[in-house]
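Here the complex is missing a single protein chain, while all its other protein chains stay put.
Chain naming follows the written order as A, B, C, D and E, and within any one chain the residues start at number 1.
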């Protein structure tokens, strides 16, 4: 792979590993900015805005530049394609999610001019709105920013 | 999570970590059957059949029971939704993939009667059919088997 | 066809024929378990939960095993792809449905080990939320259970 | 239902019943024009053109008016949504179909001015390109013509 | 192009040009019936019903014939595919639209028997529900009527 820093893999690890396991990869996180958070809901809007709010509060993207919100939004949607597998909908399809998410920003490429990219990952459960009737789900979205 | 064994997370780790990193999670793989493989192609058919062939050759699913092929096929398709994010197509949309995949089979739930489930994960790159013009991609599919 | 019992065809007949017509096919229903019901709504959640509730109340699937709910849920979604043809949405797209549905469970294959499968069919109307501004619609989903 | 003639239901019966069973519904076919045919392929183009060719050869639609081809084409695509459930693709997704199809043209509504409509139905199997590794599938599309 | 009157292009111009610019194309609008309107919302239902209401109030389609509502509805949905690019959803995906729309009805073809067709176009902005965090969007749908 032509990538020096795998922001996607880092986002996936942040979303799916527990605290202790993440420590094992500590070195790899030195060259990126990132944040994590949780979103449990039947409401897709809430899931999307949880990620956007976390990314802005933690200074991963600038609140005042549409360009960055646009880049993040499409990365979120692409990650949600993996989570929902077919239709970006949860409550409307009578299912609910309990997700941990991560946002990672960095320069994955050595090539001059490639600049910064952003990765969004989700990991958690999706299923019926009944405790325990659920299975794992995951999604990753990547965009230039 | 009501799951004792996170077959999805294990599939994700198998697909995205390198040999050395996977060793760190060795204990967690004791209670599942799994295999891994690679698929690099502009042809979606080849990606799907690489996973099916690997799963059958390694005895993860039975070659002679349609039921198991059916369960695996839908897990593959769901994982490809995450990889392709919108349309399960690669060459037709002028993009190519270089993927590592994993298939994990086990009993994720304690509850009596839940039986075996299967997880398929992909991790790698997707991009233009030109070396280096690509970014990371990931997908996870889960099904009862 | 390698199938001895066409659970899909039986589901389609149950959903689309009237009482009298169904009698003509009585013999074919001896080897399956099934139930039928109605769902008229602009709310996709209600359509999905009508089918799930009917299947559980009539003992077609077990309420306590996620595995069976999972199998049924995906069969319902696949049937709804046929009903909605493009986007699994009704009210959000300003349309409403008046559907009869059926759930059929049986062993369609002679082959040893194929076990039980489930079929869900819908038949009825889809259209504008104005009486009469509607046309027929149908969908069928099949899954191993 | 405000429909006098259920062209969709008739199309479904023509596609899914065998010769003998169809006789039971003979009376209902008096007021419509229809044809049936078969299409077995991994190639979606061939499935679509089999239906178009049959409809034209049997005089169900006019070969020389684009309007009628357009109406039929969209009815076919909608029926294929039910058959493929998610992505209108077969060979690219490593699956094959063995389908019987029907095209029914008639005046379903009493209301003055509603004119003619067309229904396309498919019924058969979809599955792996291996004999017997397949399950039933069905689709229905309706359009004004 | 075999079309004498490009109803699609006319719809696009009506939706995207300002009053003054439209004057430049005045001659081309002589042979069609059309209307325009605005729809700003996070609610897809409202966008769809704004177009339907405008088309009925301005006599572009007949309120009493389902056939015409059906033709218009599918033209609207196709135009919304262009606006939403992937999932026909706005509020659920935490985005909002500010659109100008147009409906054009006419006879685009010289060929005898092709009759009337309808075009629906949208042009405006789509983006976050925050003033200014948005970019342009456009969609065109065409159907026989």
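The definition used in the following text is that a residue touches a chain if its C-beta (ideal position, glycine included) is under 8 Å from a C-beta of that chain, and two chains touch if they have at least 3 such contacts.
Since the structure is predicted, the reported quantities are computational estimates derived from the model, not experimental observations.
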> Taking the complete complex into account, which shown chains does the hidden chain touch?
Replying inline: A, B, D, E
> Of D:13, D:32, D:48 or D:71, which residue touches the hidden chain?
Replying inline: D:48
> Touching the missing chain, which residues of subunit A?
Replying inline: 62, 64-67, 70-71, 74, 109, 111, 113-115, 117, 144
>> Take the complete complex as the reference. Which residues in subunit E touch the chain that isn't displayed?
In response: 1-3, 6-9, 12-13, 16, 21, 24-25, 78, 81-83, 85-86, 98, 108, 111, 117, 119, 121, 123, 125, 131-132, 134-142
>> Touching residues of subunit D against the unshown chain: what are they?
In response: 44-45, 48-49, 52, 66, 69-70, 73, 77, 87-89, 92
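Assume only the chains that are shown with their structure count from here on.
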>> Between subunit D and subunit E, how many steps is the shortest route if every step has to go to a touching chain?
In response: 1
> Comparing residue numbers, which of A-B, D-E or C-E shares more than half of the contact pairs of A-C?
Replying inline: C-E
> Quick check: more C-beta contact pairs in C-D or C-E?
Replying inline: C-D
>> Can you work out the whole-Å distance between the CA centroids of subunit A and subunit E?
In response: 35
> On subunit A, where are the residues touching two or more other chains?
Replying inline: 86-87, 89, 92, 132, 134-135
>> Please classify the inter-chain touch graph. Allowed labels: line, ring, star, complete, other.
In response: other
> When you check every pair of chains, which ones turn out to touch?
Replying inline: A-B, A-C, A-E, B-C, B-D, C-D, C-E, D-E
